[in-house]
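One protein chain omitted, others in place.
Going by the order they are written in, the chains are A, B and C; count residues from 1 in each one.
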Amino acid sequence: MVVTTGWYLALGAALFSMGAVGLLVRRNPLVMFMCVELMLNAANLTFVSLGAELADLGGQLSVFFVLVVAAAEVVVGLAVIVAIMRRRPGATVDDLSVLGG
Amino acid sequence: MTAVALLASAGAGSFPVLPALVVTPALGALMVLVLPRGRPELLKLVAILASTVTGAMSFWLLSAFDIGDPGFQFLSETSWISDLGIAWLFGIDGISLFLVVLTGLLFPVALMAIDPGHDARPYYAWMLLLEAGVMGVFSSLDLIVFFLCFEVVLVPMYFLIGRWGHGNSARAATKFFLYTMAGSALMLVGILALAFLHADATGAALSFDVVAIAESQSLSTGAARWIFAAFAVAFAVKVPIFPLHTWLPDAHTEAPTAGSVILAGVLLKLGTYGFLRFGLYLFPEASHYFAPVFLTLGVVGIVYRAVVATMQADLKRLVAYSSVAHLGFIVLGTFALNTEGIEGGLLQMVNHGVSTGALFLLVGMIYERRRTRLIGELGGLQKSAPIMAGIFMVVMLSSIGLPGLNGFVGEFLVLLGAFNAHRWWAVVAAAGVILAALYLLWAYQRVFHGPAEGDNADMPDLSLREALVMAPLLALIVFMGVYPKPVIERMEPAVDALVVHVERHVDGFSEPVTQMGSDIGPAADDHGEHG
Amino acid sequence: MAAVASPVVSWWALVPLVTFAAAGFLLLTMASLVRRPPAVLAPAWTVAAGVAVLGYTVPMWSRVGSDGASSFLAGAVGVDASSVFVTGILAVAVIAAALIAHDYLPREDLPGVEFYVLLLLSAAGGVVMASANDLIVLFLGLEVLSIAVYVLAAMHLRRIESQEAALKYFLLGAFSSAFLLYGIALVYGATGSTNMATISAYLARTVLIDDAMLLAGLALLLVGLGFKVAVVPFHAWTPDVYQGAPTPVVAWMAAGVKAAGFAALMRVFVLTFGTHVSDWRPAFQVIAAATVLVGAVVAVVQTDVKRMLAYSSIVHAGFILVGLQAATDRGNSSVLTYLAVYALLTVGSFAVVTVVGGTGDSSHGLDSYRGLGRRRPLLAGAFAVLLLGQAGIPFTGGFVVKLGVLVAAVDMGSYWLAGAAMLAAAIAAFVYLRVLVAMYLQEAATGSEPAGAVPAGALVVIVVSAATVLLAGLLPGPLLDIARDAVPVLVVG
Partner (left out) sequence: MVDLIWLVPALPLAGFIVLIFAGRRIGEPGAGWLATGVMGGSFLATLGVFIDMAGRSSHDRRAVVTLFEWIPAGDLSVDIGFLVDPLSITMCLFITGVGALIHLYSVGYMHGDDGFARFFAYLNLFTFAMLMLVLGDSLLLTFLGWEGVGACSYLLISFWFTEPANATAGKKAFVTNRIGDWGFMVAMFATFFTFGSLDYVDVLDASTAGTVAQGTATLIAVMLLVGAVGKSAQFPLYLWLPDAMAGPTPVSALIHAATMVTSGVYLLTRMNPLIADSAGWVPDLVAWLGVGTALFAATIAMAQTDIKKVLAYSTVSQLGYMFLAVGSGAYVAAVFHMVTHAFFKALLFLGSGSVIHGMDGDQDMRHYGGLRRFMPVTTGTFVVGWLAIAGVPPFSGFWSKDEILAFAWNRSPVLWALGLLTAVLTAFYMTRLIALAFAGEGRYAEQRPGEDDAEAATRRADHTPHESPRTMTAPLVVLAVLAVVAGFVQLPFSSSTGWLEHWLEPSLYANEGHLGTGGATQVLLAAIAVVGGLVGIGVAVAVYMKGRIPREPFEQPILADAWRIDRSVAAFMGGPGRRGFEAANRFDGQVVDGAVYGIAGLVRRLAGVLRMFHNGMVRTYATGIGLGAAALLAWFLTRSTL
């Protein structure tokens, strides 16, 4: 079996969907955030495979940018989550609904 | 021909009196806002001065107006948003002239007659801004500027009702604002569509010049009808046409006296004037097409609202319903689409402004003295306040449509025009005249007749100031009833031109002419041919 | 040794970006070196940076006007009139937010310098978004802008609402960024480039046999950007975040983030994918209609003024979309004017909210506004002007810009959308009226704090914004002229 680009794209789409669904069903902010990371990486995978398909460096290059961004997001995200957890240990996102309506 | 072309031919360079009508009160408002603290009497002085100067200019228009000219006069133009072809384009003809004059008259009267009681500074500022806006509506010939003024008057009125009103005034003010704003929501879209379709059809630059758009009649029938409908809803709410009237009794009842006077006297005319200038003139075919709807609603409004007026327990509310019942006549006349009807409707606009304005002033005076508007708590006031009763009587008779007073001429012409065009509507509407007598006389009886008890027995009569305020209104009521010719002859060329305009652009429609000797048609079926 | 081919850099065009970024970093450095910087330093510094950028847009504008639009950094960044215009809006928002914060932070006893640093960095991200010529650069700018705002939203350490808002904003923002990124990837796959100018040129001369990947990419791009500008159904975070986040931050979010977001939306859809307008316009129209109506309807039942303003910002986003979907020059310039006036309206409004909110940033209920007209006439008067502007009452800038987007929509024949927008405006008017009723037609609640002086910074923002909004309503000519010339273009680098 030849593993064509299409398979990689499909994998990317599957991962992306898994991440999206995961974010919707999980309640732990950390896990939800990991799902977002999964989605970003699915996008990265898609970039890389497409770059390979198109024989273009742009795809690979984009991944670097995304990684940096993801890292920055991790920093900020974790900080916020930790700050909240410190005040309300064990809170799920469903507990955080003071605001609404 | 566009208004701009007219402007060029009229010879620019003369004093721009119409912009001055808008700017003077606006400047007055600004002055009121910056006057030093601690001189409350100055506020009123400035406000009255500004509105009187405006009124004087509007009266000057009467004499300077070229009677025979059916077109727009006193044109002036200042570019505003040149990108979209929007300009401060002002001009008046016989149709708008008297509404401008009416505005110029009622504002000083209302300002002189009533003190706000509290927060004088914003009160006078809002009143003057209101005047500026109303003047703008009646004299602008640019659709966007018209819309701006049409909408902006909501704000001062909102505050006037809300802050200086009585009872649940906040609710009434909000209802007024939202109801009328929702009504005109689609009008702006209509205006834009109209201008773009016009520009597309004629290849001219985008322009909101009423005259240019009306004269070219470049829209397809379907488009014109849709856009007319968008306009009509806005005007129908403002008039208000049945069944869109329920904002008005609330607004009137809770508004301060000056607010009621202006609301009834001037603001309701924005709708009826809109139908003439931006309904019939812009969309003759659509107006003709929809006329049966408006005639029916007009007649229903006359009779139904008179019936409702009869049962009101609150005197001001009763006058409010009476006011809207009378507006049905204006609608009827307008959509009769002939000279008599439209002229009657126009005359009725002015008359209604004077008479209903005066009624609200009187009700306000009673309220000031007795602190109640409930008819049940009043009674026998003619004993303690004969002059007020007498004036009330005259104004009431004018409102009932007694010949010799102003209300009759307009009402009669409306019915005459309506009869010529659509017989049965006029016959039914004439019955509204009976009901008007019923509810007003009944109200008068309960308020002024009968034995006077308690506070009613020693209610003070009109003060000299109040009598002086009422005097010009009374004089107008009599004058317009006995000698309406100066008014009619200034209106007639413009009204005739409008009717001709409608005739020219509606296939197979011509103004019904009187028919010597012919059988009167269906009307005869019930009565004739048996003998 | 082979010479490294360095790309052409138009440094003059990078001045705003560099100014914001450098100002941010320098402030951070300074703050860590000086033990106790004077309280006025950071805000003054930030305002100075904002003023500098704002001032610089003038020569920049004339240069773009004379030389035309251009791109540099290997076509990754472009400069055109619209990016200068949006940069100006961002600078104004930065100045306003800093002025508001100057009084706010000490009052709330919050650390001062970080706020300004993050604000400046966020603005730098915004500038990048407004002048991005490449989808990846756009993504970068967006993230720089957003990450700073995530932190800003959480700034009010003692309010759980602030942290909750930050978390919501962060999780959802990251979620939608993922959509955006995946969309970029798909577009890249379909067109072979992430450069907008290249894509546009490619699409103009090629008819794709299989455009499913491109269209799917468009859908996901719209999700990502739609989240940033808060349109239905990606808007739900807005009320919560606006309510929870510190008010000066909200001012920046509403004015700055939205402006950058719409600038990006316009560059991506109208410019890059203008060839596919017939595909995306119906979606935009449905979204626009849903946005104005949902925003207006839900706003009706709110009692928290900050929340009301949040829903009102959703309505505004819908209105801007009405102009944007026209995808014409008229539509683009109407979007830009709307953004400018909206920025003024919103910073002014949130400045008032900051003042009224009081210590603890919590008095945002309608009750707090009762009798304000008597207690603080000037504040109430200015707020009234701003609210009437938001309601689109004639002779305010709010009306002029609403007119603009309607003109664009009607010009395109989108009558029903224009009608829906006006109906929504009528419904939304109720919201503004409720505040007016509270301020002018109701007596103050017993025990409400006595009239105090309005802090200088907020006062400047309120007065200037209200005055400008009025001025724009009375004399809209200059603003409209500028916006007309500010239509965006893409230049292949």
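We take it that contacts are C-beta pairs under 8 Å (C-beta built on N, C-alpha and C of every residue); 3 or more make two chains touch, one makes a residue touch a chain.
As the structure is a computational prediction, the values presented were derived from the model and not from experiment.
Participant: Could you tell me which of the visible chains the hidden chain touches?
Facilitator: When the entire complex is considered, the left-out chain reaches A, B, C.
Participant: Sort through C:Ile160, C:Ala219, C:Leu366 or C:Val491 and give me the one touching the missing partner chain.
Facilitator: C:Ala219
Participant: Give the residue, chosen from B:Ala50, B:Ala87, B:Val308 or B:Met459, that touches the chain omitted from the document.
Facilitator: Reading the full complex, the residue touching the unseen chain is B:Val308.
Participant: Going by the touch rule given at the top, which residues of chain A touch the chain that is not shown?
Facilitator: On the chain A side, contact with the omitted chain comes from 20, 23-25, 27, 32, 93-94, 96-101.
Participant: Can you list where chain C touches the absent chain?
Facilitator: Touch set of chain C with respect to the missing chain: 167-168, 171-172, 175-176, 179, 208-212, 214-216, 218-220, 222-223, 226-227, 232-234, 236-237, 239-240, 279-280, 282-283, 294, 297-301, 427.
Participant: For chain B, which residues reach the chain that was dropped from this view?
Facilitator: Per the touch rule, chain B residues meeting the hidden chain are 175, 179, 243, 245-247, 304, 307-308, 310-312, 338-340, 343-344, 380, 382-383, 390, 393, 397, 402-404, 408-409, 412-413, 415-417, 419-420, 426-427, 430-431, 433-434, 437-438, 441-442, 445, 448-452, 482-485, 488-489, 492, 495-496, 512-520, 523-525, 527-531.
The rule we apply is simple: only the chains that are shown with their structure count from here on.
Participant: Touch graph of the chains shown: is it line, ring, star, complete or other?
Facilitator: line
Participant: Could you tell me which pair, A-C or B-C, is linked by more C-beta pairs in contact?
Facilitator: A-C
Participant: Could you tell me which chain's Cα centre is nearest to the average position of every protein Cα atom shown?
Facilitator: Closest to the centre of all protein C-alpha atoms: chain C.
Participant: Could you tell me the distance, in whole angstrom, between the mean C-alpha positions of chain B and chain C?
Facilitator: Between these chains, centre-to-centre, one finds 44 Å.
Participant: Between chain A and chain C, what is the separation of their C-alpha centroids in Å?
Facilitator: Using C-alpha averages as centres, the distance is 26 Å.
Participant: In their complex, what parts of chain C are in touch with chain B?
Facilitator: Result: residues 388, 393-395, 399-400, 403, 406-407, 410-411, 415, 418-419, 422-423, 425-427, 429-430, 433-434, 436-437, 440-442, 476-477, 480-481, 484 of chain C touch chain B.
Participant: Quick check: in the complex, which residue numbers of chain A touch chain C?
Facilitator: Per the touch definition, chain A meets chain C at residues 9, 12, 16, 19-20, 23, 29, 32-33, 36, 39-40, 42-43, 46-47, 50-51, 53-54, 56, 58-59, 61-62, 65-66, 69, 72-73, 76-77, 79-81, 83-84, 87-88, 93, 96-101.
Participant: For chain B, which residues count as touching chain C in their complex?
Facilitator: For chain B paired with chain C, touching residues are 80-84, 144, 147-149, 151-152, 154-155, 158-159, 162-163, 169-170, 173-174, 177-178, 181-182, 185-186, 188-189, 192-193, 196, 230.
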